[in-house]
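Report on the following structure.
All protein chains of the complex are present and in place, except for one that has been dropped.
Presenting chain A:
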Amino acid sequence: MPILSDTKFLVAHYMPYTDLPDECLERDSLWVDIPNAYYDPHKGHALYERYLGEAVLAEELGFDGLCINEHHATPASMMPVPSIIASAIFARTEKLRVCIMGTPPNLENPHRLAEGYAMLDVMSGGRLEVAIPLGTPMEYWVNPVAPATARDRLHESIDIMLKSWETQTGEPKGYDGKFYHYKYLNVWPRPIQQPHPPIFLVGSGSLTTVEMAARLGFGYAATFSPIPKQMKALEIYRQKSVEAGHDPDPSKFPLTAMVYVADTDEQAVEEMTPWADFYFGQLLKSGRFIELPGYIPVDEFRRRDGKFIPESHGVFDWKAIEAVYRVVAGSPETVANQLEKWAEETGSNRIICEVHIGNMPHDKVVSNMTKLAKEVIPILEERRDGAPKVEQSPQSAYLDPPEMMRFRKWTGR
């Protein structure tokens, strides 16, 4: 079956710090206790510039949006405060939506997170999307919140954020929760998208999260968990959404895949392998910090046989990765076929492609994104619409980010 009408294509970029010495790569974990002396701020500056340029390229190539993440005390993501990145991207683009997926509300005061998101939504003219995670276990080793309270606290925080975004016409109400007390909950500015920007809950298949997303009319974004478990979660999400009186619109459960497009299948796999190795085998290597008391219920711990994460973290093994992750590397035809199959399987019309993988160099990110936009997506749309699309000028896509910025200045775009 071809892709659905109104399918949106987004790219994801996790903006890692990649210039790590060998001694660093020999560590058990690249999270939590990795000394920040390994981070060179000047190299970091150059990387931010490069990555922001790649975000601008996403707009140039006509992608609908860009997804960014949040992690702490790790080279895996240079975005401990992704709202700042979103702000920079919004300032350099005009149409691109940005999905922050996302800040764990437990690591902020919830009204302040609501304020920041409202600001971004207003400043960008309504281009913000938000995904809300509990946060990985690793985040709780470097933030001052007891993990055993994390789930209850998250639920209260979401409630506060939603109330913060309500339009107050009379005297604003206060809030008395278990964790937070407000004399007045009255967030200025209020979001431009009403009642609030699109929200997704991030989950690894736990029923509580799926049901909560369905109940509140949020989207549901599955992360690292076995694909059959993700599909089961989706089924429950659809059913519970209907029960709660919400439309389980196909845009509400994104299809996320790691994608690399080259001229041939062989070339794609060969080129992508070392970057994927760096991502799964290095950047996701979290050692003992993946274990966290109170993070999951005790019976869940037993069900998982004492293992907190899929085997794919910290070990590069295609088989293990493919069990929990959608990955495709190949020619435009191969990638189109695979994306089409997954889109049919999930019934989603929101396709998120992770186009920057591990320590992939800039020119490859550019060619990957460009092939995806100009060769893969047209195949998918052509099969759906039965007619080829008119090609847009690819010229600016091949400029380096700084040059591209100058180009934009000169042309006044």
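Please note the rule applied: a contact is a pair of C-beta atoms (placed from the backbone, for glycine too) under 8 Å apart; a residue touches a chain by one contact, two chains touch by 3 or more; residues count from 1.
Following the convention adopted for this analysis, contacts and distances are computed from a predicted model.
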| item | value |
| --- | --- |
| Undepicted complex member, UniProt protein name, chosen from "GerA spore germination protein", "Branched-chain amino acid ABC transporter permease", "Aspartyl/glutamyl-tRNA(Asn/Gln) amidotransferase subunit C" or "Alpha/beta hydrolase fold protein" | "Alpha/beta hydrolase fold protein" |
| Residue of A:Pro35, A:Gly170 or A:Gly306 touching the missing chain in the full complex | A:Gly306 |
| Selected from A:Ser87, A:Thr149 or A:Ser367 as touching the chain missing from the view | A:Thr149 |
| Where the missing chain touches chain A, by residue | 144, 146-149, 288, 291, 293-294, 298, 301-302, 305-306 |
